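With one protein chain held back, the other chains of the complex are shown just where they sit.
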Amino acid sequence: MDLMLLAPELTLVVTGLAVLLIGLFIPVGSKKILGFLATLGILAALALTVTSLGTEATMFDETLSIDALSQFFKIVFLVVLLLVSIASIKYTEGSDNTEEFFSLAIFATIGMMFVASANDLMVLFVAFELASLATYALAGFEKNNPRSIEASMKYFMIGSLSAALLLFGISFIYGMTGTTSIPAIAANAGGLVTNPIGIVALVLMLAGFGFKIALVPFHMWAPDTYQGSPSVVSALLAAGSKKMGIVAAFKVFIIALIALQAEWQMVFAILAVVTMTYGNVVALSQTSVKRMLAYSSLAQAGYISMAFVVLTPMALGGGILYALSHGFMKAGAFIATGAVVYMVLSQNKNTENPDHLDNFRGLGRRMPITALSMTIFVFALAGIPLTAGYMSKFILFSSTIQSGLVWLAVIAILNSALSLYYYARVVKYMYFLPTDAERVSEPLPYTIALAVAVIGVLAIGFWPEPFVHWAMEAAKVLIPGGI
Amino acid sequence: MIPIELYVGLAVIIFTIGLYGFMTQRSGIRMLMSVELMLNSANLNLVAFSSYNADLTGQVFALYSIALAACEAAIGFAILMTIFRMRDTINLDSFNILRW
Amino acid sequence: MLNKEITFNPMKILTSAYHFFRPRALGITVAFLFLAVLMVSVFFTSWPSVDQLPQNLEDPSNIEGIGVMIFTDFVVPFEILSIVLLSSMIGAIYMAKGDDAQ
Partner (left out) sequence: MAIGDLAFLIPLLPALAFVLTFFLGKKLPNGGAIIPIAAIATSFVISLLITLNLLQNPGEVITQSYSWFAMFNLGILVDPLAAVMLTMVTFVSLLIHIYSVGYMSHDRSQSRYFAETALFTASMLSLILSDNILQLFISWELVGVCSYLLIGFWYQKPAAATAAKKAFLTTRIGDVMFLAGIVILFSDLFKIFNGTIPDGVFIMRFDEIFAHIPELAAMNANILGMEVSHITIITLLFFGGAVGKSGQFPLHVWLPDAMEGPTTVSALIHAATMVTAGVYLVARTFPMFIAAPDTLLVVAYLGAFTAIFAATMGIVMNDLKRVLAYSTISQLGYMMLGLGIGAAIGAEAVGMSIFHLINHAFFKALLFLCAGSVIHAVGTHDMRQLGGVAKVMPITAATMIIAALSLAGFGIPGTIFGTSGFFSKDAIIEGAYLFGESSGMWIPYVLSIVAALLTSIYIFRLIFMTFFGKPRTDYGGHESHASMTIPLSILALLALFFGGLTSRRFNDFVSETFGNNFVNMNIPELAEMGGYHLAAHVGHEPVLILWMPLIVAVAGLLIAYLIYGLKVVNMDNLVSRNNPVYKLLYNRYYQNAIFTDFISVKIIYEGFAFAVRSIDRGFDWVVNWISDVTIETGDSLRQFQTGVIQTYATAVVAGVGLLIVLIKVIMEVI
């Protein structure tokens, strides 16, 4: 057992604690340094994760497993956290509670990373709760803003409901198999197949994960919370925490409950179609950009769920690559929105809906870098070629057709064509609608975060080879022999 | 020996009561109490299975989940306090600025 | 007064039942659906169980076993739990403390 494999997590813990402690002793004016400190720690953790790429190991009596899949998702979470942390340097500026913000974000990400490497339902559940509990307070970070509090309340309530459902489901799994270890469950799954309780446990756990992934009908908190929370937190939730649900579902369904494959493929087929259609149709008429992004995020969750239905190595690779691309695209889009909100609020502190589409009017002139990045992100979300979104969609959709599920691919392609309408509307507002407002200077941290995300989106779009290869390696962990 | 179905059935009933309370109560505190009911029914399940399988894992899990429930309650009450300060009520059904 | 309480008025009972159920109708329906599905599933499942509960007459408690497991097999969740406690503490204190701190 090599403790170095836990070095990224340990680095993050140390960073979180350091930020918390140092924050106690320095005045508000110099709290900006905490953001830099956190960013440095995250970069170190990212570097440590990258250096340990390619190793495979199980640790602590097989409760943790380090493999290509967990490494891939750890990097996704760290990248999202990095983007969020850079942007938050500006967001938390002047706040008395900088240390709480950064340490909570870091702790939440530690939870996500442990979910990615969990090999035991107990680890998975506790880490899942860590990621949830830390973000409940983050969603309500603006505690004088009723929207933020409402977002936090809804997130918390539905979150604890689904934690209860998840735990109840796990208890049935434990009851039937007598173990919580993921490989051992797969070995003892006979009882789950022959008894009706298998389906009950399956659906209960799906409700728990579906809450994080935001699958219809477990999605209802998501639009409210993404809209009400601070934009950087929405980025963390939509880009990071959603992926945690996906990797947990990958592990639990594809590895542990592979014996119930027919059943959960059916569930995911239904939910994928309903979720992507619902997300896209409802997004059409939204005027709040963050809410629109939330519904688009539903749609994207629907696309990723197709990987469960197709279940070929290529489809899973596509789904995993989509998770990475979506991390960049969605985090970037929310951070760009955050920059706009910041600009609007710094001009008028009492703006009712700072993320309203009207505030994006003429953004191409007012904040050219933000507008250009936002354009790239929404086009990537829509799946325009040479962006990350296109590559992931291409692999995912063509693997769907290849395995004979033409109807599903047709629905998905129609959906993604439909989605262009509301994405293009944002671009229209930014570039084609006139404004008489002056150009404003763009806050540097936001700009850096946007630039990093743009590079990520375009890198996957222009040079997908290594990323696809990497995602396929990760997919091999799920189905070693291929199906 | 008592059949295990009775323990599980009891847990299911308690869980449903919790669900019912969560779906119908307006007060935030009552909703939190309902969540505790659900979590504890899951714990009951875990412990029952643990002894009927002669395996301690379930009891360890139950311990952990009790700790988690405490954390959740702490955060929940803090959020409710903020709401109460802002609105002078903790009836959550009237708190819907964000919708549609 | 006393009379009134024991008067059997079916209409009134129906009315009050109606007022009780109407706003809760959806919740009750959903909860019953859920209960029925789970109950059927639980009782039609053949649960695996050992024939005889293990008994250690000298030391009937299993605290020691649990303690050993916490620090061997399940030490990772235990450690994560420590971060959970810390972060929920931070979160709860942050949310609960008023603005007077500033």
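Labels for the chains are A, B and C, by order of writing; each one numbers its residues from 1.
Here is the rule we use: a residue touches a chain if its C-beta (ideal position, glycine included) is under 8 Å from a C-beta of that chain, and two chains touch if they have at least 3 such contacts.
Since this is a predicted model, take the numbers as computed values, not measurements.
**Q** Which shown chains does the chain we cannot see touch?
**A** Even though it is not drawn, that chain still touches A, B, C.
**Q** Using the definition of touch stated at the top, determine which of A:M59, A:I369 or A:I413 touches the missing chain.
**A** Final answer for the missing-chain contact: A:I413.
**Q** Return the single residue from A:L40, A:L53 or A:L284 that touches the missing chain.
**A** Selected residue, touching the omitted chain: A:L284.
**Q** Kindly note down the residues of chain B that lie in touch with the hidden chain.
**A** 19, 22-26, 31, 92-93, 95-100
**Q** When the complex is taken as a whole, what residues of chain A touch the one chain not shown?
**A** Where chain A meets the chain not shown: residues 153-154, 157-158, 161-162, 165, 196, 199-200, 202-204, 206-207, 211, 216-218, 220-221, 223-224, 262-263, 266-267, 270, 278, 280-282, 284-285, 384-386, 394, 397-398, 401-402, 409-410, 413-415, 417-418, 420-421, 424, 428, 431-434, 463-466, 468-469.
**Q** Suppose we count only contacts with the excluded chain; which residues of chain C make the list?
**A** That gives, for chain C, the contact residues 26-27, 30-31, 33-34, 37, 41.
In the analysis below, only the chains that are shown with their structure count from here on.
**Q** List the centre-to-centre spacing of chain B and chain C in whole Å, with centres computed as mean CA coordinates.
**A** It comes to 4 Å between the two C-alpha centres.
**Q** From the mean C-alpha coordinate of chain A to that of chain C, what's the distance rounded to whole Å?
**A** 29
**Q** Can you pull out the residues of chain A that are in contact with at least two other chains?
**A** Correct list: 122, 125-126, 129, 133, 136-137, 140, 143, 152, 175, 178.
**Q** I need the residues of chain B touching at least two other chains; which ones are they?
**A** Residues 8, 15, 52-53, 57, 60, 64, 68, 71-72, 75, 78-79, 82.
**Q** In their shared complex, at which residues does chain C touch chain B?
**A** 23-24, 26-28, 30-31, 34-35, 38-39, 42-43, 47-50, 53-54, 62, 65-66, 69-70, 73-74, 77-78, 81, 84-85, 88-89, 91-96, 98
**Q** Which of the residues in chain B come into contact with chain A in the complex?
**A** 8, 11, 15, 18, 22, 28, 31-32, 35, 38-39, 41-42, 45-46, 48-49, 52-53, 55, 57-58, 60-61, 64-65, 68, 71-72, 75-76, 78-80, 82-83, 86-87, 92, 95-99
**Q** Tell me, which parts of chain C touch chain A in their complex?
**A** 37-38, 40-42, 44-48, 72-77, 80-81, 83-84, 86-88, 90-92, 94-95, 99, 101-102
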